[in-house]
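Excluded from the complex is one protein chain; the other protein chains are retained at their positions.
Going by the order they are written in, the chains are A and B; count residues from 1 in each one.
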Amino acid sequence: MSDLSTDPQAPASAPSAPAAPARRRWRLNSRSPIMITFYALILGLVVGALVIITTTPAVLDSWRGIFHSGTGIFRALKVTWDNVGAAYRSMFNGAVVNPANLWHSITTGQGWEATLTPLSETLTYATPLIITSLGVGIAFQTGLFNIGANGQAVLGGVTGAVVGSMVHVPMIVHLPLTLACGFAGGALAGLVPGFLKAYTGAHEVIVTIMFNYVIYAFLLFSVLSTPFQQPGQQNDISRTMDSSAQLHPLFGAASGLRVNYGIVVAALAVAFAWWFLERSSMGFDFRVTGANPAAAKASGINAKVVIILVFVISGGLSGLAGVVQVASTTHYIDGGFLIGSAGIGFTAITVALLGRNKPGGIVWASLLFAALGVGGRAMQGTTGIPLDLASVIQSAIVLFVATPVLVKEIFRLRAAPVVKLELATKGWGA
Amino acid sequence: MRLELRGITKRFGSFTANDRIDLTVEPGQIHSLLGENGAGKTTLMNVLFGLLHPDEGEILIDGEPVRFANSGDAVRRGIGMVHQHFMLVPVFSVTENVVLGFEPTKSLDRVDYKRATADIVRLSQQFNLQVDPDATVENLPVGLQQRVEILKALSRDAELLILDEPTAVLTPQETDALMAIMRSLAAAGKSILFITHKLKEVRAVADVITVIRDGRVVGSAEPTATESELASLMVGRDVELTVEKSAFSPGESVFEIRDLVVRDDRGLVKVNGVSLDVRAGEIMALAGVQGNGQTELVEAIAGMRHVESGTILLNGRDVTNRTPREVLDAGLGHIPEDRQRDGLVMSMSVADNLVLNTPRRAPFARRGTRNLAAVHDNAVRLAHDFDIRTTSVEEPVSSLSGGNQQKVIVARELSRPLEFLMASQPTRGLDVGSIEYVHRQVVNHRNQGNAALIVSSELDEVLALGDRIAVMFDGRISGIVEPTASREAIGLLMAGTTGAADE
Partner (left out) sequence: MKSIRRLGMALGTTSLVLGTVTVGATSMAQTALAASKFHACVVTDTGGINDKSFNASAWKGLEDAKKVFKNMTIKYLSSTSSTDYVPNINNFVHQGCGIIVTVGFLMDKATAQAANAHPKQRIAIVDDAPTTKSKNVLSLQYETDQGGFLGGVLAAGMTRTGTVATYGGMNFPAVTLYMNGFVAGVRYYDKTYGAAVKALGWTPGKGACSLAKCAGDGSFIGNFTDQTAGKTLTTNFFSQGADIVFPVAGSVGLGSVAAAQQAGKGHSVMWVDSNGCVSDPADCSWFVGTVAKGVESSVKAAVLSAAKGTFKGGVYVGTLKNNGTALEYGGITVPKALKAKIAKAKAAIIAGSLSVNPNSYPAK
């Protein structure tokens, strides 16, 4: 496209040659996705702080006090600092580790449960999120939007929980069967939109969104009107999965830590996704299709097959996430399972974007989102600041990641000329 | 307007795209800027049009130094630009496109279309730029769309017009018409900066020729200079414009189509009963003005378009309406017309693009897992064999110049076991060096006893490569001639006058 980029005929003796290595390193740094994400995280926290300041009465009062009761600006600053600090401290303590607890545990050898709970909670939340986001990410890499990941997760959860609670076999069979059925449920939920897209050209965004509602309705039906409903209950609650179908806590139920064997499933899913996207021939077809459908067709890739397979794999992973969610935490399903703000299938879309649809990136993005969610909960419990602040920070991070130019501008990263060059020469031909 | 560039230098990092370029365009002059792809022509135009800022040097208009903060400044100073890819709104009328952004208004901010249309009619007549002001742009042929672009620039009182590769998208007839327009504009006192790499056009229309290479002015020439003189200036070496071919000794028929009928996306019959055969050791060149069914024919052969009736035989096997995969596996090598759309995945590495249609073939993959080392080694070897110039085969193919991108496709197709090579417009938009290279590869393929079908709208190419030349007009083969046929004879066939064929 551009006659300016890596031109083999570029003169070797450029005047600025001596400065080149240093400049290149700087450019690499400031343009690298990891750094952008890091800066976006900082900006997200700043936005969060602004929200705290403008919504916490104590902070607002302290600033009003400067004019009314004559309290000093330093007091106002201190109140602000204390409030924002307390919020973020409780967030960190609740999502990673409370330093006081850690010190207590190290010095006395006791209280490990309290010390490790935050990390355990973050991992517990991240586990299904990672798996769903992988599914969404694979679809994205193929150029397809799987907005139906949530419905697929719900159906996977339902099918998995049905098998987990109504089939009674030894664990060695039961657990794999349950997980496989969860995958199959999600894959089935993905197959329908995939088929419609491939053979009728129906837009996958519309179909998957609509299919979500179909599945939500099916969920309610299944927990209200079938033998799957908890016996003796008229409420929208399902049977409980057999112990042999559950993903048990890693450190035993007595540990009080909820982190569970689901992370083994997640790790396997990450390994699979990495192999699939980066190493497999089929994944190569998927990426080619995503990057250039016309070239994919000309190279002999069957777009219909790819589209259907993408939705089967993407949906299957979402379904696996759904069953992992049930099998690892509640062990039963209710009518609100994964619906509303708990819909990991929707969070997964942002997580996949944040992780740039790469398995490694998705792991980190999931952990970050899980930590913000879990930390937000702790913050709400200790400081009373609503959990929604965590969502604000999450959204702000994604926003900043999506607009790297803005981030660079704010942090005065002088990679700007490179960006401008790309923009200026786009579509100009040579 | 007299435009003068003095010592314009533009660097990107350590790379100098323009190095102390001096250039003067006199009023009423057609000044041609000639250079290979990647020589720095587009950068210079972006600087001149205010899209890039020079690191050194100055721009003078009528002797007065100017600084353009953006393209708006340039437009206000009377510079107009006709981009290679048109900047038009397809669903708007000609008038609406011309006035877009500079609408003449009546009271209450209403657009004064009457006045706008009158302006356009006046300009059209003045400069011989006939176009219906009420036509919708998307319904116009490419040549007329380009006129709308020129009108747009003129309506903003442009005194200097920059035409960036204006003939790349035009048919020969449209090109001739454009030349006439350029001459009439110059006669009216407008200055024209004409960017191209096509030697024939330069010689036909330019008053002054400046040749740039590697970002520097390497010389200027009079239009009387010969093509080979200009070509050597451009590429810095003597260029072979004809291709050495071994003696023609065709073998068995390798590829055959019979009575093929193909429709386009809108359901119109674009290929209407075409029969053709290509023998081993033969290059069949398919000539014709673009849009006479060549594209559909090629797509049908490649399995990318449904064949309504007729048969396609490759090595005796019927591959009619087979999938692209089956056709490729049957031994078709395909260099597509639109290489960036159909031939490459721009965001992927050179190495991946080199195995784009053979990702599962040994040794590139085993049991569904790709062997990246083999893919890399293959790329390094092909990059060497086919002279693909890249810093690394793991770079995205988008970082290569157009010629090198085409080499990637050529390397990929010719490195597979092939029965039959089909190349569509294989050298369109390439510089002289790359054209020569691609031609040599195609001829090598043929010299080894293989068959090839070359679809091209460049007469020179057809004549240089073809052992036989088929001419396509309005969905039919209007004639098949020997390469010794006169240009006039082929021209008549291209215009649809059948019966003039030698055979």
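Simple rule for what comes next: contacts are C-beta pairs under 8 Å (C-beta built on N, C-alpha and C of every residue); 3 or more make two chains touch, one makes a residue touch a chain.
This is a predicted model, so every value here is computed, not measured.
Participant: List the shown chains that the missing chain touches in the full complex.
Facilitator: Taken over the complete structure, the missing chain's partners among displayed chains are A.
Participant: Using the definition of touch stated at the top, determine which of A:Glu121, A:Asp242 or A:Asp285 touches the missing chain.
Facilitator: Hidden-chain contact among the options goes to A:Glu121.
Participant: Which one, A:Thr37, A:Asn101, A:Thr208 or A:Gln394, makes contact with the chain that was left out?
Facilitator: Of the candidates A:Thr37, A:Asn101, A:Thr208 or A:Gln394, A:Asn101 is in touch with the missing chain.
Participant: Which of A:Gln110, A:Ser243 or A:Thr403 sits in contact with the chain that's absent?
Facilitator: Of these options, the touching residue for the absent chain is A:Gln110.
Participant: Spell out the interface residues on chain A facing the chain that's missing from view.
Facilitator: Interface residues of chain A facing the absent chain: 94, 101, 104-105, 109-114, 116-117, 121, 124, 220, 224, 232-237, 240, 249-252, 254-258, 261, 264, 268, 325, 329-330, 332-342, 374, 377-378, 380-382, 384, 386-387.
Everything below uses one rule, namely that only the chains that are shown with their structure count from here on.
Participant: Nearest whole angstrom, what separates the Cα centre of chain A from the Cα centre of chain B?
Facilitator: Going by mean C-alpha positions, chain A sits 45 Å from chain B.
Participant: Which positions of chain B touch chain A when the two form their complex?
Facilitator: It comes out as residues 11-17, 19, 37-43, 46, 51-52, 83-85, 164-165, 168, 214-215, 302-304, 323-329, 334, 336, 338, 340-348, 352, 356-357, 359-360, 365, 368-370, 372, 389-391, 395, 398-402, 404, 429.
Participant: With touch defined as at the start, can you tell me which chain A residues reach chain B in the complex?
Facilitator: The contact residues of chain A facing chain B are 1, 3-11, 14-17, 19-20, 23-24, 275, 279-282, 284-285, 287-288, 291-292, 294-302, 417-418, 421, 424-425, 427-430.
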